[in-house]
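Here it is, the structure in full.
Only a single protein chain was left out; the remaining protein chains are all shown in position.
Let's look at chain A:
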Amino acid sequence: MGNTSSMLTQYDIEEVQEHCNNTFSQQEIVSLYQRFCQLDRNGCGFISADEFMSVPEFAVNPLSQRLLRMLDGLNFKEFVAFLSAFSSRASLQQKVEFIFKVYDSDGNGKVTFNEMLDILRDLTGQFISEQQREEVLTQVLEEAGYAKDSLLVQADFMKILGNSSLKMEVEVPVD
């Protein structure tokens, strides 16, 4: 898959499909490739932070910086794997796993109180004081049966979030 050509071969598509565990159809992968090439304006094989931020709808999202860290330097195959959690074919577990990865910024498989606080800060900005944020988080954690210093693993996330009302789906437009 050269970064200069805008043509995907059948082999490339199948390779990408395998890498994302068949969460996208072949047509969707072709659409995603067109989108990837459209965003990667200087054609260097990955989309830079600047190129992502040139999409205004993405730039106004409170979690954009977090996601940029995860999206940094991804080639097309990894880009599709990243988006696979948003496919309608992705399992609930894959979606919860993705959310967990967003929280777990140091990638050690455990989410700390501070990591949860970081995300809450991104989502609420200056509209809640830091102290109030800590209080709210401590309170809901305790009500759910977790101490303030507990480390949450993926299984905990699955228990908390893993019911069928979790909606995280984006449709890939196919011509």
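Note that a residue touches a chain if its C-beta (ideal position, glycine included) is under 8 Å from a C-beta of that chain, and two chains touch if they have at least 3 such contacts; residues count from 1.
Rule of thumb we're sticking to: contacts and distances are computed from a predicted model.
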item: Among "Glycerol-3-phosphate acyltransferase 9", "CDCA4 protein", "glutathione transferase" or "CIB1 protein", the UniProt name of the subunit that does not appear here; value: "Glycerol-3-phosphate acyltransferase 9"
item: Hidden partner chain, touching residue among A:61, A:91 or A:114; value: A:61
item: Residues belonging to chain A that touch the chain removed from view; value: 32, 35, 38-39, 41-42, 50, 52-64, 67, 71, 83, 86, 95, 98-99, 102-103, 116, 119-120, 123-128, 132, 136-137, 139-141, 143-144, 146, 157, 160-161, 166-170, 172-173
